[in-house]
Each structure stands twice: as structure tokens, then as C-alpha cells.
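Of the protein chains in this complex, one is absent; all others appear in place.
Right after this comes chain A.
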Amino acid sequence: MMEFLETVLTAKYNYWIYIILMMIGIWAMIAKVNLIKKIIGMNIFQTAIILFYVSIGAKKGGTIPILEHAPGHGHDYIMDADKYINPLPHVLMLTAIVVSVATLGVALALALKVYREHQTLDEDEILSHLSE
């Protein structure tokens, strides 16, 4: 039992925070009535997924993925792949961050358009305004 807690709860705590943040994000997208709050929830969801992917690449005792020079000669590199953190999820998540700010811009522009049309950001008021 203690071994189970050790391996599942403490050793993988990043993944538990990732699940909690994802649930916070999807709760905000569903339950919040304000459109700006929904957009913040969407962004929290996206950063939670990015946290998950960076957690996959992390390694205990590994250094950042930049090649180190060997002592003595200028062009010899230390090439032990197991000493470096896996950089592939980092590169993918770099693209995901830029895409997330693009979706944020589009979502805020749409929210501005909705506000100009209905003079409110409240979802219930917009729905009642539409059904009139």
C-alpha cells in the first residue's frame, strides 16, 4: 500500500496537477456564464495539456537539452543521450503555445463582436436577447 502511494501519488505528482488543471479548465468552459471567463478556462485547459507533454519529456538528473563541449578540443561533443532531457516534446509544445495565443486572439475578437451586437458578455442575457 505504501509502495503504491509512493509510486503513483508522489513520484507522478505532475500528472495529478495536470488532471486537476484540466478539470478546472473544462469546468470554467462549461459552468461559467461570462465569455471572458470561458476564454480563460480554455487557455488553462491548453496550458494543462502542455504541462502534460513537458512532464513526459522530463527526466530525473538530466540536464537541459543543449550540447556540452568536451574538455580540450573545440569541436568534440559529449553525446550521451541519456544525460539530456528529451527535447522533442518541448519543440512540439513551442508550436502549441503560439497556436494557443492565436486562438486566444480570435476568441477575444469574437467576444468583442458579440458585445457590440448585444451590449453584454453574459451568456444567459445573450440567449434571452436572441430568443426575443
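The criterion applied here is as follows: a residue touches a chain if its C-beta (ideal position, glycine included) is under 8 Å from a C-beta of that chain, and two chains touch if they have at least 3 such contacts; residues count from 1.
Simple rule for what comes next: contacts and distances are computed from a predicted model.
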Answering from "Carbohydrate ABC transporter substrate-binding protein (CUT1 family)", "MrpA C-terminal/MbhD domain-containing protein", "Acyl-CoA dehydrogenase" or "Phosphoribosylformylglycinamidine synthase subunit PurS": the UniProt protein name of the missing subunit is "MrpA C-terminal/MbhD domain-containing protein"
Against the hidden chain, chain A presents residues 13-14, 17, 20-21, 24-25, 28, 32-34, 36-37, 40-41, 43-44, 47, 50-51, 54-55, 57-60, 62-65, 85, 89-91, 93-94, 97-98, 100-101, 104-105, 108, 111-112, 115, 120-122
